[in-house]
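Worksheet: the structure to be examined is printed underneath.
Every protein chain but one is kept in place in this view of the complex.
Labels for the chains are A, B and C, by order of writing; each one numbers its residues from 1.
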Amino acid sequence: MTAFLLGVAIFLLANVAAGLVRVIRGPTQADRVVAAQLFGTTGVAILLVLSVAMDARPLRDVALIFALLAVVISVAFVKRGWVRAPGQPSRAEPSLPREEP
Amino acid sequence: MTPLDLYAWAGVAVFLLALHAVVTRAHLIWKVLGINLMGTGVFLILLAAPARRDPLVADPLPQGMVLTGIVVAVAATALALGMALRVMSRTGSPFLTVDPESADPDPDAPEPPS
Amino acid sequence: MSVELMVNGLTVVLLVIGCFFFLAGTVGLLRFPDLYCRLHALTKADALGLGFVTAGVALQLGAWHEILLLAALWLLVLSAAATVCHILASEALAQGVEPIQAGAGRAGSMDSEVDASSAEDGSEGGDGARARRGVSP
Partner (left out) sequence: MTEPLTVGFVLDGLVALLLVGLVFRLLRTRHLFEAIMLYVAYGLTLALAWVRLGAPDIALAEAALGAGVTGALFLNAWHRMAVRAGADERLPMESDP
């Protein structure tokens, strides 16, 4: 059972490593932040599985911090990260391009 | 080689790569990033070395030192970034140059689109 | 002994289902053509996979307050994923990141063809958009 749980953790970590490719080649800045969200969610899963495999209860508290972290990074990005183009207004009204005909 | 030796070697590699970047990169934020990474490499070595002796019983002394080091690193990062922003606001350039008027172009900077 | 074996088997099944959803989320993150599709794939599939993993882990725990903590953790991740998806998508729309359907013509409603077109455009649409922007892979 422990070997299976560690195998699940390895699979999830490989998933994260594949998702980090999106950080490297994301065309927009938001794509890179999305991958941070991926790391947050998958990291929670890895820590939960490891807390059973290693029989360590405090890992579930670390998982709580991981869950908070993606929100912190994303909000910091939206508030501080996105550099606006010079000609653009600070917050344009979103014009939805797909209206029901 | 025990599995925990991997982390010590990873710490050595992280420290060396970050040291190279601190020396070669000119952008100040990259320098701060590199100093941070050098610190984490030291932390990895510091924690993996006692865990090698007995992985089940953690040695509390390096853990306390590393915990203090993380907090100090965050404070030092905030100070360094504030100083970098100050340099930027005084000289208009994020690089440390001798003469801000004749700032030589950084090799890392992308070519301006022509 | 038999009950324990059954619980272990159920845990294995739940963890494998959760791993499948995580794999689906990662594939969607890598292959979908634009930011909004990627957000959709990532936040929903990963939150669902985390739910299965949480259920599988909760079966291995004895005390009920531990299970309650895991349920609270999953609810926190669920609401956080929804919030992050919403603020990222609305900010991207406000900053002018075009959805993939806007350039291809606005004929047809969004509901009927989003599944088929995004699944088919995943390979060529993404590469085409990347090539148009001049980003080398």
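Following the convention adopted for this analysis, contacts are C-beta pairs under 8 Å (C-beta built on N, C-alpha and C of every residue); 3 or more make two chains touch, one makes a residue touch a chain.
These figures come from a predicted structure and were not determined experimentally.
*Asks:* Touching the hidden chain in the full complex, which residues of subunit A are there? Just list them.
*Replies:* Residues 2-3, 6-7, 9-10, 13-14, 16-17, 20, 23-24, 27-29, 32-33, 35-36, 39-40, 43, 46-47, 50, 53-54, 56, 58-59, 61-62, 65-66, 68-69, 72-73, 76-77, 80-81, 83, 85-86 of subunit A touch the chain that is not shown.
*Asks:* May I ask you to list the residues on subunit B that touch the chain which is not drawn?
*Replies:* Contact residues on subunit B toward the absent chain are 3-4, 6-7, 9-10, 13-14, 17-18, 20-21, 25, 27, 29-30, 32-34, 36-37, 40, 44, 47-48, 51, 55-56, 58, 63, 66-67, 70-71, 73-74, 77-78, 81, 84-85, 88-89, 92, 94, 105-106, 108-110, 112-113.
Here is the rule we use: only the chains that are shown with their structure count from here on.
*Asks:* By the document's touch definition, which label belongs to this structure's chain graph: line, ring, star, complete, or other?
*Replies:* other
*Asks:* Which one chain sits nearest the middle, judging by mean Cα positions?
*Replies:* A
*Asks:* Roughly how far is subunit B from subunit C, centre to centre by C-alpha average, rounded to an integer in Å?
*Replies:* Measuring from centre to centre gives 33 Å for this pair.
*Asks:* Taking each chain's centre as the mean of its CA atoms, how far is subunit A from subunit C in angstrom?
*Replies:* From the centre of subunit A to the centre of subunit C is 10 Å.
*Asks:* Mark out which residues of subunit B touch at least two other chains, giving numbers and ranges.
*Replies:* none
*Asks:* Spell out the residues on subunit C that touch subunit A in their complex, using ranges where they run on.
*Replies:* Contact set of subunit C toward subunit A: 8, 12, 15, 18-19, 22-23, 25-26, 29-30, 35, 38-39, 42-43, 46-47, 49-50, 53-54, 57, 60-61, 66, 69-70, 73, 76-77, 80-81, 83-84, 87-88, 90-99, 101-102, 106-107, 109-110, 129-130, 133, 135, 137.
*Asks:* Which of the residues in subunit A end up touching subunit C in this complex?
*Replies:* Per the stated touch rule, the residues are 1, 4-5, 8, 11-12, 15, 18-19, 21-22, 25, 27-28, 30-31, 33-35, 37-38, 40-42, 44-45, 48-49, 51-52, 57, 60, 63-64, 67-68, 70-71, 74-75, 77-78, 82, 84-85, 88, 91-94, 97-101.
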